[in-house]
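Partial complex: the chains shown occupy the same locations as in the complete assembly.
Chain nomenclature is as follows: A, B and C, assigned in order of appearance, with residue numbering initiated at 1 for each chain independently.
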Amino acid sequence: MISIDIEIKLKAYHGRQLLRIKRQFSTGSITKILGPSGSGKTTLLKIIAGLSAPEKGKIIANGVTWFDDQQKINLSPQKRNTGFVFQNYALFPNMTVQQHLEYATNDGAWIKQLLQLGRLDGFTDHKPDYLSGGQQQRLAILRALAIKPKLLLIDEPFSALDSKMKTLLMDELKPLIKQLGATTIIVSHNLQELEAFEGEIMDFEALF
Amino acid sequence: QNIRVAAAANLQPVMEVLQKDFKQKTGITIDAVIGSSGKLVAQISNGAPFDVFLSADMSFPETLFKNGFAKEKPVVYASGSLIICSIQNIGFENWERLLLTARVKKIAIANPAIAPYGKAAEQSLLDKGILDDAKPKIVYGESISQVNTYITTGVADIGFTTQSLVKELGDKTPLYYKVIDPKAYDPILQGIVILKHGADNPAAEKFYHYILSPAAKSIFKAYGYRVQ
Amino acid sequence: MDLSPIWLTLKLAGITTLLLLLIGLPFAWWLSRGRSFIKIIFEAIITMPLVLPPSVLGFYLLLAFSPQHGLGKWLHNTFDVQLVFSFPGLILASVIYSIPFMVGPVKSALQQLPGSLAEASYTMGKTEWQTFRYVLLPNIKPSLLTAAVLTFAHTLGEFGVVLMIGGNIPGVTRVASIAVYDSVEKMDYASANNYSLILFSITFVLVIAVFVFNKYQAKGPLA
């Protein structure tokens, strides 16, 4: 279980805005985050992964304190073991599909399984520049899964995929997440897109 | 009224005095450009706008005259005297032996190809029969000025330079030196010419005559040059 | 013609480039990560050799290296090392002289990489060093090559500093740029021309090679 109780300062043109987020994510649950552009969705994911720090508050995951401003604890992202799918994918231009997964894990069988899941087994020697937008997005998802994370953070997962591919991928992703037992947080500004996932909804609009 | 005088680097200390004296006598300002004789000749040959050239030897100005860059044949205005010196008091009684000891790491001389004082230094080493043995310790200055820099900053332990340096430094910086026996090298006969650029300039003519006048000669003498 | 100045120059440029790869890469990495006042100052300092007159640099090095006082004296007394008129001194001067050519381009290239690349690597449990080695460095290869070649070529062309602290010693400090100057002063224009042509050719080939390589890199397998 992950419990979060933090304050974030968002920078906007006309001054700063304070956002208070207090919520618990139970182990293995799926939470869908909705909210308008610029409302702080990506920022929240980065804070959970340890890539930025909130102004104040605490993050505790399965009894381990990841962040606490008063105790001055801020666990490095390396130690949090979160799978992160970036909004802009953040693929490594120098690595092929295969190398991306090998960089993340040594488990060859697992890599094979992932490649099939993402329909990328025909593209193992392609670098990101020679993948279509949709293929890139799928590789980003596979790479995040490769480390077998206990916490999966996915930012705008299907925006570059056409509907056929989207349905296909979602259907295969669900059992996999269950199998890993990963707590999952998915961000999107398109509610329809996440219909296939059962889970709670966290609407950022309500926070303002 | 200005004239531009190209002067061999060994004259640098004495030039300042000559400039002041000449200005006082005639009101003419001298812009002095200092460098090794050879470098100045190369510049003059490529069109440098100098009016008068004071060389450290006779052959450089003769070349200029031959190639049509000078108004007349050069005449001697002074003859120079070579010293060996250091800012350390290491004793020069047996300088030819001293140079080969471990005490001396670097010996500064001017580039013999373009600086007559450098040529004289090399001849002196040859005369003592130690040129080959000293060679690994020799560093070459672009002109006698750079040699002076190397000596006075102490980056070279010993150097061969002009006697006028001694007068220049006076009591400010202690300098230990010995005049090299003039028999050890060909006489440093220093020649002057008016250049083509200054041919029609009466001020250049005035300066030329001034340098050959008794007033200038006594200044040269004070700085260790020999004059007729 | 005496070719030793050319060899000496190539040796000097090669060693300097190697040293600067060792020193410059970590330094560029440090500079590329975030901006603080201290980093701005450091960056300004290493940019100085790019814009300072070589004669000024040479003058200060002459003072610093002189065995009569300060650093030079200490080096001389402690290690019996002399930095003026010596090849090691030229190497040190070259490293100072060329450092902006190595650090500048590498730093800019690292900065232009999206921050999310390193972040992605961190979430995968990779250390900073692994991230630098396997993710950052391979993705700035063209800039790295450009920086190395420019460093090499710039060292080939070092002149003012060597004129000040080198002493024109054949085989030790008489590098090619000095040989050109020396030949011109002697009015030995044929030698000056030969040295210049050799230097010009090496530089030209290097520069063209980098551009062509970078063009190829940028375009990739689609050509």
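Quick notes
Here is the rule we use: a contact is a pair of C-beta atoms (placed from the backbone, for glycine too) under 8 Å apart; a residue touches a chain by one contact, two chains touch by 3 or more.
Everything quoted here is computed from the prediction, not taken from an experiment.
Each chain type appears once in the view; in the entire file the copy numbers are A x2, B x1, C x2.
Note that only the chains that are shown with their structure count from here on.
Ranked by distance of CA centroids from subunit C, the top chain is A.
In whole angstrom, the spacing between the mean C-alpha positions of subunit A and subunit C is 43.
Subunit B and subunit C have Cα centroids separated by 37 Å.
A straight line joining the Cα centres of subunit A and subunit B is 79 Å long. Contacts with at least two other chains are made by no residue of subunit B. Partner subunit B is touched in their complex by these residues of subunit C: 62-63, 65-69, 72, 82, 84-85, 163, 165, 167-169, 182, 184-187.
Put simply, subunit A touches subunit C in their complex at residues 46, 49-51, 76-84, 86, 88, 90, 92-94, 103-104, 127, 129-130, 143-144, 146-147.
Across the complex, subunit A is touched by residues 114, 116-117, 119-127, 134-135, 138-139, 141, 220-222 of subunit C.
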